[in-house]
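The following block contains the structure, expressed as structure tokens.
Note that this complex is displayed minus one protein chain, with the remaining chains in position.
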Amino acid sequence: MSKIVITNLNKLYNPNKPNAFYALKNINLSIEEAEVVILKGVSGSGKSTLLSLIGGLAKPSSGEILVNGQNIAKLPDIMSSGYRHKEIGFIFQSFNLLEGLSVYQNILAPLSLTSLSKEAINEKVSRAMSLANIEHKQHQTVGSLSGGERQRCAIARAVVMEPEIILADEPTANLDKENSLMFIDILKKFKALHKTVIIATHDTLFDDQNCIDRYVHMRDGEFVE
Amino acid sequence: MSIFLSNEIIVFLLIELILIVLMAISQVNIVTIVRYWDFNATTPLQYALEKKNYLINTILYFTVSCKVILFLFFIQSLNALSGIVPGAMCSAGVVGANHYGNALLLLKLLLIFGFGLWLIINKLDLGFITFPYLKRKYLLFTLLFAGVLGEFVLEILYFSNIPLTVPVFCCSVVFQAPKLPFGYTQTLLVLFFYTIFGAILVLNHMKQTMASFTCNLLFLFIAYYAVTYFFGLYIYEMPNHKCPYCMLQKEYYYIGYLIWGSLFLGIFFGIMPFLIERITQKSYDYLLRYSSVCHIITALICSFYVVRYYLMTGVFL
Partner (left out) sequence: MRSKNFVEYAILLLFKDKNDHLFSFLIFSFIVFILSSTLFISDSLQEDLLNSIKSQPEIVVENTRAGRAYAMHDGFIYDISKITGVSNVEGIVDGYHYFAQKRLWFHIIGDATLAKDEMIIGQGVKNAMAELYYNEEFHFFTEERMIRLKINKIAPKSTTIISNDAVYLHPNTARAVLGMEMDEYSKLYVSVPNPNEVGNVSLKIVEIYPSAKATTKEDAISAVRHLYYYKGGIFMILYVIALVSFFILLKNQISLVYGEKKKEIAILRSLGFCIKDIIALKFIQNTVVSVSAYLLGVAMAYIYVFMFNAPYLRNIFLGSELENSISFTPVIDINLLFLIFLFGVVPFLAFVILPAWKIAISDMSEAVKS
């Protein structure tokens, strides 16, 4: 069975208003487990919206999103939050870190919802930090980090709960060439860990990379070939 | 000088008023929710209604916690008021100052039970994706809200009718025998107490929710009289000190809280399964176990004092 099955997905913004528009039109998509998929398209093509819907951050206007057989589109808040917490690791374009806290404390955030012991928590955070290569900065406040370091902190936070699905929205948009290549390295680590990865990007760096299984092109809210 | 100027009453009424405002906000929202609720719709309205659910949840949790604290505070304040109500030596005199007193206490207790029921149903409701008990849950809330408004009115009536210049009766007059209801004697009362107690244990074990419900309600009244008119005597070690409130004081090591607390908890757990079954058609009878445990605690403590007195003096009161 496919990991993610999307059927007839539609997202209409500002319904019943003069400026209503479809961000997503009749999307049908099926993603297998451990597949690495790139959503390609210019800004406004709907790839970020699609990612948000898969990640449970927003609700569709109509359609189904089956993840591991369960329709996450219609879940009440407690359950959709549980889904986001355990199944999804989201890496945002603007990193969305908690300013004023250290790297360690940022990565700690998802773990505060668990009742693990201090040692277990420490172990998970360490593992996440070493995967993202940010251990050496763990006690620094995120405000003093460089762009690349901030992103690696965001990555560590996204993987600390060991989710099966990783979603990344324009991960290299705010990075220089060197850091972008570092991201590709981490992507390879995800692949090695059999994670299902969906990346929304228009960065050409991702073209012709071995670790990527499929490219899906989007324009104006629809798939194009 | 008015009783409404007493510190305790001002704080008390203030908090009650705040809770009523919060519940009113909930009630307004509930009307909207019940009218437009359609779980299968994917409209923004439906999502907004689901979010309103959480507001009501939070308000209710907060309200219930405050109500329980206020109930205890109320009892303690009555004791403090006995200082300015002439003739009253403890809470009993203040409660008995007019005929609203006992009705108010009973209403408060029943409301707390009602809130407890609501919390349990809410927990069950949230456990399912489709919020199956939503409408019934909110109907119950509306009833509780009406109850709370009634309680507030009753409180105002009660407080404004406490005489500050004419002496009231204190416990030795209020609880005088042979004013026992139905003309029961003490022995009969104690017999009833233990019989119904035993019946409840048996029924709980057999998971007979309806019978347990009835017996527990009966027990509420029988136990009240038994503790006040019989077991209390052994706690105070005096043949005429019949008062349900004095045992809440420091002199008796606050044992009253344990006795009344486990009694009310036991009754609560005993009546809940039946009511839950009626509302949700699901069985929830593991609470009956807790009911038995609580009642055993109550009976043990009460019997302990009787036995202790007998061992110390060789006679019964």
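Order of writing sets the labels: A and B. Residues in every chain begin at 1.
Throughout what follows, contacts are C-beta pairs under 8 Å (C-beta built on N, C-alpha and C of every residue); 3 or more make two chains touch, one makes a residue touch a chain.
Everything numeric in this text was worked out from a predicted model, so none of it was measured.
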Answer key for A:42, A:109 or A:173 versus the chain not shown reads A:109
Taking the entire complex into account, which one of B:36, B:62 or B:316 touches the absent chain? B:62
Across the whole complex, list the residues on subunit B that are touched by the chain not included here. 1, 4-8, 10-11, 14-15, 18-19, 22, 25, 51, 54-55, 57-59, 62, 66, 69, 73, 76, 80, 83-84, 86
Where subunit A meets the left-out chain, the residues are 48, 52, 55, 57-58, 77-78, 80-82, 84-86, 90, 92-94, 96-98, 100-101, 105, 108-116, 121, 157, 161
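Here is the rule we go by: only the chains that are shown with their structure count from here on.
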Distance in whole angstrom between the CA centres of subunit A and subunit B is 51
In their complex, what parts of subunit A are in touch with subunit B? 15, 59-62, 73-79
Interfacial residue positions of subunit B with respect to subunit A in the complex: 42, 44, 47, 50-51, 54, 126, 129, 131
